[in-house]
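Apart from one protein chain that is not included, each protein chain of the complex appears where it belongs.
Which chain is which? They are A, B and C, in the order written, and residues in each are numbered from 1.
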Amino acid sequence: MDVLIKNGTIATAEGSYKADLAIEKDKIAAISRNIEGEHGKVIDASGKLVMPGAIDVHVHLQLPFCGTVSADDFENGTKAAACGGVTSVIDFAIQKKGETLIDAVDARKAEADEKVCVDYALHAVPTDWGVNTAAEMEKLASDGITSFKMFMIYAKEGMISDDDALFSALETVSRFGGVVGVHAESVRVLDLLIERYHNEEDMKKYGAFCHVLSRPNFTEYEAISRAVTWAEATGGKLYIVHMSTGEGAEIVSKAHERGVKVFAETCPQYLLLDDSVFRKKDGHLYATCPQIKSKKDADRLWEGLATGDVSTIATDTCTFNTEQKAMWKGDFTKIPFGLPGVETLLPLAYSYGVVNNRLSLQKLVQTVSTNPAKIMGMYPEKGSLAVGSDADIVIFDPDRQIKLSHKDLQTNCDWSPFEGYELNGYPDVTICRGKVVAERGKFTGETGFGKFIKRRPGYDEL
Amino acid sequence: MDVLIKNGTIATAEGSYKADLAIEKDKIAAISRNIEGEHGKVIDASGKLVMPGAIDVHVHLQLPFCGTVSADDFENGTKAAACGGVTSVIDFAIQKKGETLIDAVDARKAEADEKVCVDYALHAVPTDWGVNTAAEMEKLASDGITSFKMFMIYAKEGMISDDDALFSALETVSRFGGVVGVHAESVRVLDLLIERYHNEEDMKKYGAFCHVLSRPNFTEYEAISRAVTWAEATGGKLYIVHMSTGEGAEIVSKAHERGVKVFAETCPQYLLLDDSVFRKKDGHLYATCPQIKSKKDADRLWEGLATGDVSTIATDTCTFNTEQKAMWKGDFTKIPFGLPGVETLLPLAYSYGVVNNRLSLQKLVQTVSTNPAKIMGMYPEKGSLAVGSDADIVIFDPDRQIKLSHKDLQTNCDWSPFEGYELNGYPDVTICRGKVVAERGKFTGETGFGKFIKRRPGYDEL
Amino acid sequence: MDVLIKNGTIATAEGSYKADLAIEKDKIAAISRNIEGEHGKVIDASGKLVMPGAIDVHVHLQLPFCGTVSADDFENGTKAAACGGVTSVIDFAIQKKGETLIDAVDARKAEADEKVCVDYALHAVPTDWGVNTAAEMEKLASDGITSFKMFMIYAKEGMISDDDALFSALETVSRFGGVVGVHAESVRVLDLLIERYHNEEDMKKYGAFCHVLSRPNFTEYEAISRAVTWAEATGGKLYIVHMSTGEGAEIVSKAHERGVKVFAETCPQYLLLDDSVFRKKDGHLYATCPQIKSKKDADRLWEGLATGDVSTIATDTCTFNTEQKAMWKGDFTKIPFGLPGVETLLPLAYSYGVVNNRLSLQKLVQTVSTNPAKIMGMYPEKGSLAVGSDADIVIFDPDRQIKLSHKDLQTNCDWSPFEGYELNGYPDVTICRGKVVAERGKFTGETGFGKFIKRRPGYDEL
Partner (left out) sequence: MDVLIKNGTIATAEGSYKADLAIEKDKIAAISRNIEGEHGKVIDASGKLVMPGAIDVHVHLQLPFCGTVSADDFENGTKAAACGGVTSVIDFAIQKKGETLIDAVDARKAEADEKVCVDYALHAVPTDWGVNTAAEMEKLASDGITSFKMFMIYAKEGMISDDDALFSALETVSRFGGVVGVHAESVRVLDLLIERYHNEEDMKKYGAFCHVLSRPNFTEYEAISRAVTWAEATGGKLYIVHMSTGEGAEIVSKAHERGVKVFAETCPQYLLLDDSVFRKKDGHLYATCPQIKSKKDADRLWEGLATGDVSTIATDTCTFNTEQKAMWKGDFTKIPFGLPGVETLLPLAYSYGVVNNRLSLQKLVQTVSTNPAKIMGMYPEKGSLAVGSDADIVIFDPDRQIKLSHKDLQTNCDWSPFEGYELNGYPDVTICRGKVVAERGKFTGETGFGKFIKRRPGYDEL
């Protein structure tokens, strides 16, 4: 065998047990109580958890936005992923007006292919629905892109997919089993409220908190409710990205009871922070879209992860450093939205989920690895410790105590929304397709090693 | 290795993949893409599913009832289990008046130990709640009996646990993580309705259908609702045995939303038959308690299995042959209640669940094996194909076509409620703790091989 | 005309308007903008509300209980009613073991007839269900007693109607449109909890608060849920007396959605007080059954009145003075349960409902007069200001400010649970069947004037 991981506790979506695990080339070749013999490399995992590598299905690397570009490019962003125990990421290929969706994918692949350090895939993002779009989606699906993403907002920015496009896209994926992700916010009321607070007096008075004032919970949950209605009407599978409200979880819960094919994703920022951050002096740094909501929302989202109302944790990584964020100059509509995140996903979810008894270990594996793989059509190659699966593995040390500092991270970011957070556990070794790509938080792989993941239609239920 | 299963499709609660599986002594020792070397026995599982052995947590072997004894004793009943792919069963130790609960367990063990052919455990059944019962339950738990069962009916028979006893038992298990199973029917209204139909005219007119007339759905779901209230009030874990009504599934679903620790079990008879059987000439044969309900209930129960409202399928096996059943002589209150079942659990659930697209393969494994093991406190030794788990395995042939006939079965029963049912798949080899105990439906193990399973507190959520 | 009420604001269940109202003999004879001519008596109601007399459908006058008799007998209790604007009361005829239900009614009538000062009716209370009880109920209904009451508790006291009796009673009333009232508490768990706290140590430590500790909300709402199930199963109409929990209101709300015929009553003590009263030095005085719950429950009950989940406010009047209450001597199981109340029903409901914006004036009239009359089968003779209706009228002064003191009341009680409460409004004149029976809180009628009300089947929905 090429790599042997000995004496660890294998932790899967089903449960945990002690065993050795052997890798041959890029695949898991054996799981056994005691594997002996010749091996290229032996890793002692005593006292450690051996989990399928985390999968972050929501990252925006080197994204042009607000006149700048997000600070983690495909290279450094995927290095950060590796350091944090993430072995696959999914980024976005956003269609430009006039361009075909297929062109958008090809262009984005060209940006990524030579740089990526772990495996990656792309969601195609239609922004210009036309007579050929459905056919392009079917073509992309046959080429391994089975997930799509639509913005229900960004009308002025020309990226919106309004109800007719969203409905059509859901109809389209219902034919081949794909999935439509949505950024769900109510565009018209949201724009009205943004406009309302976009004046000197309020911005002076409330600063970055205008971001909160202009986005009450209903701007998210109305849009979720609407998208769920279209999913139910069409039979198309829906994936709600970065869900931030408790009401959203409630709507998904009720939709599950009715048998609607819908999954929801949330992010560490919605689970661990609350909107009081926007009252801080540097509150603008925390601006994401949608914004962080209240403690009560966070509680409902944790509960949703435990009960299945929320299926995945991803990060919506879109790194902007303090200099980039400073471009806002007091105008909350000009803040580059986004936070670093892929690197801290797993240790935060472990420390504040498992250690704090919010999630069982099994649920953690499900929400950061197995569920994303199943929903996005790459299970069991990814998201599983089964024999024959890709050897995407994180050896996680539950005894490592770290106080989080941006200085210790790989990400190109000079601050962290979780600065000073106590971590009770950290990735020790990250293995991507059989190759060790990070050790104790340091990247040890090679640029361009990552491969584009061709995907199939994903699961309808988990 | 002692046994090597080659080329099969490993099917677990999480998903499926192709791999070889090796057994050393009584444990699963390795799962590997390709296992070579010396082995005591090699089984070719090409084209077959390799699943954790089914676990039937609800059987009544050699049960004295209605002046007779159920026709499958511990020996033949567990042989039948083995033939059907079931590697563990849980029977019941029912307290007699005046006897301690511990005595009841010891007595039942004595009946079973030398006879059992697969592993077994016992639920202790308090029927005489007293000042010492809680302490006895705690003592039993420390000896590996962590599940209890209570009858909400059978007042005249002296087996009832009324609300105060049930409440007390739930309080008790809440202290150590045990679980209380309940037979949930509303005793007073039920007895009223039985009395109402228990007259010559109605019995002449309706025959065995009186059993249906006297047990409307509300006699079950009121009791479920009440038991759930006590579980919620005490924090004690509740397990609803043989749930037969759709309304029951609805109540459990709502309880899950509120975070109540409650699980429900249903049985093949409630999923595959409907109450029209009681209008048949030999309708009395089908009498169980509770009785089989309507097609609509069956649909809701299947849906419940898919969505998690119902967690397990067990059989409530209590075999009575036609001669025993004939004792009723037209009086529906004198029918020995019970059906054969342990042997056909897995092929029926596969054929009518997986093949008919009611359940994913993954859900099947969960409901007949992994969930029962987790709830009843014997996971991951049982219910799992993990390395280190007991080598309780069924190799299932999905291509075998059989028309079910009681003549081909091991059970001591001269009829079957599922006579003539088409089976699309059947167990090929059953392995219990590393030993082949059945092949192609014939018992090949040895009497007394089965062991008593000492259990821990089970899972609170799945 | 015999009586003319001029210049008042007529306030009905539908709305309000200014008009004169004339009475001829015992009936409302005219409502007119301006009634002129000869009249026996003219009352100026300028600035006042002219409402249908309140109807208190839940009083226990001269009730033998705990070795004493409730301190307001039929005479003084109905005088107090008159003083408080209540023109009809319904008391209870409780069957003794061995006695027929009809005998019980006759005996109770004999106690009341010569004493009552306002109109009255009786609920018949079966406590000894037998083969003839259903027939007796039908007989009583034809004699004008269409409502029945059952205790789900008081097993030791021999007054319980267990599920079979309750089910049978609901079946019975479903045949003729009657209604079954229930005191809903879960007898077996309740008795277990009472027993648990019934020891010297706890009683010393918690005093009267043991009454709260032994009756958690679930002891009420489980019983409500069960009774609703029987009502739904039988089609019989159910009336939940003295509902004290918010969960109860929720259960009724859901039952209404399913079309179940069920109404709920609450009382001023559950709306205005909370269980902290039992921590007071004289906490035992407040003991009723069920006990007063939390502020949160009160809020939900107010909301229920506004939305229709709760249909009526009655008082459960059962007066015990401090000497009688003192019989408890520290043992919470020996407190005579009950509070004075009929006299303060209307001013409390007005002051804390209408003035505090919890209820519209229209809802007030509905809940204290029109709904009780409709549910109990005496509308439109009672509960209405329609022409032809009985001239049961209260002229209410919304400008009268009073601080409540038991000293100013008619009731034979030397304390009040609402002592010191600010009243914003008080009855000015009470008219029963055309006769002025009270003025400004003083009784002016005559003993024995009240008549027994023969009732019909009531409304199924409001």
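Everything below uses one rule, namely that contacts are C-beta pairs under 8 Å (C-beta built on N, C-alpha and C of every residue); 3 or more make two chains touch, one makes a residue touch a chain.
Quick caveat: nothing in here was measured; it's all calculated off a predicted structure.
Asker: Considering the full assembly, with which of the depicted chains is the omitted chain in contact?
Answerer: It touches the following shown chains in the full complex: A, C.
Asker: Among A:D143, A:D163 or A:D282, single out the residue that touches the unshown chain.
Answerer: Answer from the full complex: A:D163 touches the omitted chain.
Asker: Using the touch definition up top, pick the residue from C:G177, C:P380 or C:G448 that touches the left-out chain.
Answerer: The single option touching the absent chain is C:P380.
Asker: Just one of A:V69, A:V189, A:V355 or A:L409 touches the chain that is missing; which is it?
Answerer: Result: among the candidates, A:V189 touches the missing chain.
Asker: Touching residues of subunit C against the unshown chain: what are they?
Answerer: Residues of subunit C in contact with the hidden chain: 10, 12-20, 22, 24, 27-35, 253, 256-257, 259, 303, 306-308, 360, 370, 374, 379-380, 384, 386-389, 461.
Asker: Since one chain has been left out of the picture, which residues of subunit A touch it in the full complex?
Answerer: Interface residues of subunit A facing the absent chain: 162-164, 167-168, 186-189, 191-192, 216, 218, 221-222, 225-226, 229-230, 232-233.
Going forward, only the chains that are shown with their structure count from here on.
Asker: Name the shape of the chain contact graph, picking from line, ring, star, complete and other.
Answerer: Here the contact pattern is a line, an open path with two ends.
Asker: Quick one: superpose subunit B on subunit C by CA and send over the rotation angle as a multiple of 5°.
Answerer: 180
Asker: Taking the mean of the C-alpha atoms as each chain's centre, how many Å separate subunit A from subunit B?
Answerer: 41
Asker: Could you state the distance in Å from the CA-based centre of subunit B to that of subunit C?
Answerer: About 51 Å separates the centre of subunit B from that of subunit C.
Asker: Subunit A to subunit C: how many Å between their CA centres?
Answerer: 60
Asker: Find every residue in subunit B that makes contact with two or more other chains and list them.
Answerer: none
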